[in-house]
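First, the structure itself, so that you have it in front of you.
A single protein chain has been omitted; all remaining protein chains appear in their positions.
In order of appearance the chains are A and B, and numbering begins at 1 in each one.
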């Protein structure tokens, strides 16, 4: 939070221990299925959000991420499976009794209430007395940097302010966990980045678990402790953001999370997490191998993991021609042709060697750990 | 996104009597027309088509039916021509007094029927237009013009005035602009307007009552006069006929609604319909 915030009362890393229950704040989905007719919107999903963890469901629209969140919140019934909150099954609990703070895409602030009344609403529903209600709402608004703005109606507030109100409203009743459904989608880029930082800081300070839904990979990368990539109602990969980014298991994940160069290959040998692959005109190389099995394979190398190398290098190197170079400010993007394949590489402007022009012959190389063997999906 | 929303079964059950309340009175009218006895009962004791043949054999009812059809014919033609052309004329144009012009065109819809009836009554007597269907038709046209105007205007809402200007700058004459730019757009509005005008006129009672004469008594006026004495099978037949017309109107509206995929767009129009209770 950029604005001064009061120190939270809970110790950041161990809120659960303080509550005396190690599953307090956890969300668990066990073999959750949701079908509409013959169509499975969510298929056999297993997922755990540990206490204090920030987990992001990342996927394109229609991947089942929002449906999953709606089932956790209690707005959608499960076709089969179980949802546990704080370690207890909640399938029979209506949304109002699940004790989850939900922030919706367009904030869903009540337009006929002031910001303070919006924040007081969950307390009113819990029978908190008026005086106490007012005090806690004021504190919650102050925590999100809106002290003194409680009398405003939502329509008199900016998008960022509305989002803070929504956040205050979702947090004021000390929910077990926070569910965020694309809460930044309506904000412009600069404000979105600022809010991402603030939400992340607030989440750390409160030590609250968060289940976050987004289709924006940058948002997922910058905020999450763990990313769960979904596609067609299934989890295709999960892990720490940098891990998923650097080591996609399939070409779909590689493409969905950022740009990549996919080089079809034949696997010659796999051993101890390293594969020796035949890359055709790129020669033979060594790449990282996570053990994924399939019919056809490719090597994924992120544009920023390619770099210009000396022509003398013998391994993990290919020679090609520069097609174009475009300065993007902090970075330069080169398009190269290597063999019959067009690839993209990105390097920092600061480290650029001058005098590389179109049609220059260059050698590019990569390290074994930054090139990933993955399965090409049919 | 589909979501589980409470379906309020209790509210649905509570609403069943209300829907019955809405529909039953309209629904009984047709079977009642097949009543055999001289007095009206529902459900009918015995079914027969006696009343129906009686209705069509009765010169008084036949002349009322004819008068109604003539009056609504006048109303439909005048309303569609004047209301439609006014909507086209005002499309995309701003000029001082535009609001006043629109107000005058729409006002007849808002003035209570009995006030219009009294005004027409005095006016047509003073100009000596009495004893024919013409004044009734014209009066119905006055109150129908707003409907045609509004339906056509609703249809034009999606047409960019700049398109019309570019058509005329490309050399299209006034006639071609009308024929090829406006007509295709306003056709559904014209049909809806005609339907509204017909529906308004065929059911209108108060104005027609004030302007009636022995030679110009419309169907609702005849029904109104007779109903005060007795509930006769012929009134039932007349009612059944009007219900059939109403059902057709309804079907057309439902089709329009489904085609446009929007119930809301018809709401303002519907909410302003005839107010002759």
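The definition used in the following text is that contacts are C-beta pairs under 8 Å (C-beta built on N, C-alpha and C of every residue); 3 or more make two chains touch, one makes a residue touch a chain.
Everything below uses one rule, namely that contacts and distances are computed from a predicted model.
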One chain is missing here; what is its name in UniProt, given the choices "Extracellular solute-binding protein", "Quinolinate synthase", "ABC transporter permease" or "diguanylate cyclase"? "ABC transporter permease"
Sole contact to the chain not displayed, among B:159, B:191 or B:243: B:243
Tell me where the left-out chain touches chain A, residue by residue. 73-75, 94-98, 100-102, 104-106, 108-112, 121-122, 125-126, 155, 169-170, 173, 179
Touching the hidden chain in the full complex, which residues of chain B are there? Just list them. 3, 5-8, 11-12, 14-15, 18-19, 21-26, 28-29, 32, 40-43, 78, 81-83, 85-86, 88-90, 93-95, 101, 104-105, 107-108, 110-123, 126, 138-139, 141-142, 145, 149, 165-166, 168-169, 171-174, 176-177, 199, 202-203, 205-206, 210, 220, 223-224, 227-228, 231, 235-236, 239, 242-243, 246-247, 249-250, 253-254, 257-258, 263-264, 267, 270-271, 273, 275-277
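Keep this in mind: only the chains that are shown with their structure count from here on.
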Chain A and chain B have mean C-alpha positions lying a whole-number Å distance apart equal to 58
